[in-house]
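Beneath this line is the structure, given in structure tokens, with notes to follow.
All protein chains of the complex are present and in place, except for one that has been dropped.
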């Protein structure tokens, strides 16, 4: 099993006629993801990699029964694309686009919530459930089906971690890149609960970052609700204070969000924190008695 | 019993320091309604008829536990007052104010819904559950406790009807003036269901008006969901087409909303329609075998 | 509140919605000059605040100056449903391939603004609604979102197969919604919205009405108001806190509450009488209102009897009674009055009237019957 995406995923690609949308549509199809349609206003009726293109998400959902949508449209239009998917009844929306204005995310959040639409991203690499479905831009070759659930604010750091896990023989149930923006969709707490509830996830890896207090809140959540082993790594431990390291999330503001605070919070919740990603497979094996 | 308001109602009066707010606060207290507080920004700390006044609804709810609020503030501020009550957790809000802009009502509707706040009005006389509580501006002397549920788009027509009922010995469970504006709170369907569910309501009187299709929808609802006897009267049967009769609701637009259409809809749903209010008590007695 | 077509199109143009080139004219000479300037064909259209001008002959195509002249002569001064045509709009003739309907109004059931659109434009939308309801698409607009681009696209791609037209429509429909919101409209309608022969969208006609309750915050819209004689009376009434509509009968009515006022009229008709007016003195208890209301009723010389039907809620009967006494002191009322008073402070009110020796009855039907017998 897995969380969020699996063999039942019927995927729509918003922005399928763009360079990245088209490229990754092919990759997802190659992996076996059930890509049922694409959306690109004014290009309805065309086909991309054999996938039918529609003018609106509503049309696409009506014709294909899509239940998940991945968004590759330019940042200025990404929030509206997510609203469109939500209004059309899509239950899970993943925004890959980078650079979405924060207030756009603030504006769409209540609407998606009202419609019961789950959101991943923006500015994220998407999800991968090895052996089930790729819904994102993750490099499939590094994954292996297994029982580790992984979530991360950073895209490439996720790949790094997956690479280490797979190299050590530890497969993954689902890997989720939650994105590094200040206002994002599903976050640690919701995903921790999903992994906790997924029978095929035996341990959880949480890749954190400096800035904000999401890791501290996750630690608190783990203490209260998570019985499965959780290990973590915090990126940016050596970042200079006050500098914004690419992710808007990664700002150390005075007194909160430092790596030291996050590590302390995790450790007090019984979560082991690795000094470098390569330590994590060993920690997991020990915790799982492998 | 009764619907919506009863002895457990803890009432707040928004706009308590105004002329109408003050006058009707006294009337409601006189009737025995539990008026726990009033709101008037900048007048917090004062008292009106022995009722403490607060600057904000949040303050008032915190201090008094109010669960219902009645709004007498000027029309331009009424929608904001309703939002304030809803945000503070008030479950039932009644807007008495007349002349609230339609788009204000459109704007507040989703917020109240999201918060689970029921709304009555605007531009309505409020509610009366005889022997339980008066939450409105209805003249108490004409009411009598009993088993007829009454709802009406018109204020004074409600009084007229109540007067006829009481004169004929038929008491009322609850009387609700739903208001005559184009966009209003609880409407026939919701209230029909409440009366249907109220064991002490034995029959329902629905006072309709020309314009819109609310009566037609109510007829459909009655056919499907209401087993108790319903009788009706439609005001404006002789109104000239195209003229707006005070209530924004009362416009006959070509082909829809005429008295004839409404009467036909009701009759096909088994609802008896009276030619004048004074016929209604006789109809009810026959239906209830009194 | 209604405005003229030319006013509606001025507002649309301000929001950069393309409208026909046109000139407002008050005289035949102005129409001739406008037609010469705009070229032929052009269209001469009566500007009246009522529908059905087309069927009444208020819209004429002119292919020559002579056409334009005779159209102007025919239409200016014409009576359309009781409205005298005092001005016409001369609009450039447009060659088009298709007529669309686009309109925004308030939907009571979804409690939201609804965008109505149809590929069958050019005729009255009510007729389309009756004959072919599926041809009208309705999109309830979430008030928290407004018409976001995706909503506009949904509407546009439902109406247009061509993506160039759809793109134009996406921009236009968002602006149309903005007009609706910014002006507190109750109706904004473009019918027809045409696809011109060169493949662009253009508003041939425009109609807007506004929420009277919101005019207090719309001074620019209020300034466009051009009430006719009856409406001036109605506005005067509104200004005094009254709601008045003149009718053709002889029994003047003064009632509090619109529903009761309508029921009062129904009652009068039921017993064979004819009401002279609808008059709702509203939900407040200001004695001056009764004075104003009485003046308004008596200004109609057809009125032979006044029936006052008050059920006191927020309007206190004692205030009504005081107002009546005060009104009758100020105006010499020579015609009979029938009063029915009940509700809040009715005891005090009845006491006051008794002292003034005014005729009081107990029920609405009694009052109606007595009024009819005195008319």
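By letter and in written order, the chains are A, B and C; residue numbering begins at 1 in each of them.
Just so we're on the same page, a contact is a pair of C-beta atoms (placed from the backbone, for glycine too) under 8 Å apart; a residue touches a chain by one contact, two chains touch by 3 or more.
Since this is a predicted model, take the numbers as computed values, not measurements.
Asker: Which residue among B:57, B:124, B:165 or B:280 touches the omitted chain?
Answerer: Reading the full complex, the residue touching the unseen chain is B:57.
Asker: So one chain is hidden, and I want to know which residue out of B:87, B:189, B:213 or B:279 touches that hidden chain in the complete assembly.
Answerer: Of these options, the touching residue for the absent chain is B:87.
Asker: Please pick, from A:59, A:160 or A:198, the residue that touches the omitted chain in the full complex.
Answerer: A:160
Asker: Since one chain isn't shown, list which residues of chain A touch it in the complete complex.
Answerer: Its contact residues with the unshown chain are 20, 23-24, 27, 75-76, 96, 98-107, 109-110, 123, 125, 136-139, 141-142, 152-160, 163, 180-184, 207, 209-210, 212-214, 217, 233, 235-240, 243-250, 253-255, 275-278.
Asker: Write the list of chain B residues that the hidden chain touches.
Answerer: Interface residues of chain B facing the absent chain: 41-44, 55-59, 77, 80-81, 83-84, 87, 110-111.
We take it that only the chains that are shown with their structure count from here on.
Asker: Specify the chain most distant from chain C by Cα centroid.
Answerer: A
Asker: Taking each chain's centre as its mean C-alpha position, how far apart are chain A and chain B in Å?
Answerer: 49
Asker: I'd like to verify one number: the distance from the centre of chain B to the centre of chain C, where each centre is the average of its C-alpha atoms, in whole angstrom.
Answerer: Once rounded, the distance between the two centres reads 27 Å.
Asker: For chain B, write out the residues touching at least two other chains, lowest number first.
Answerer: Residues of chain B touching two or more partner chains: there are none.
Asker: At least two other chains touched by the same residue of chain C: list those residues.
Answerer: 142, 144
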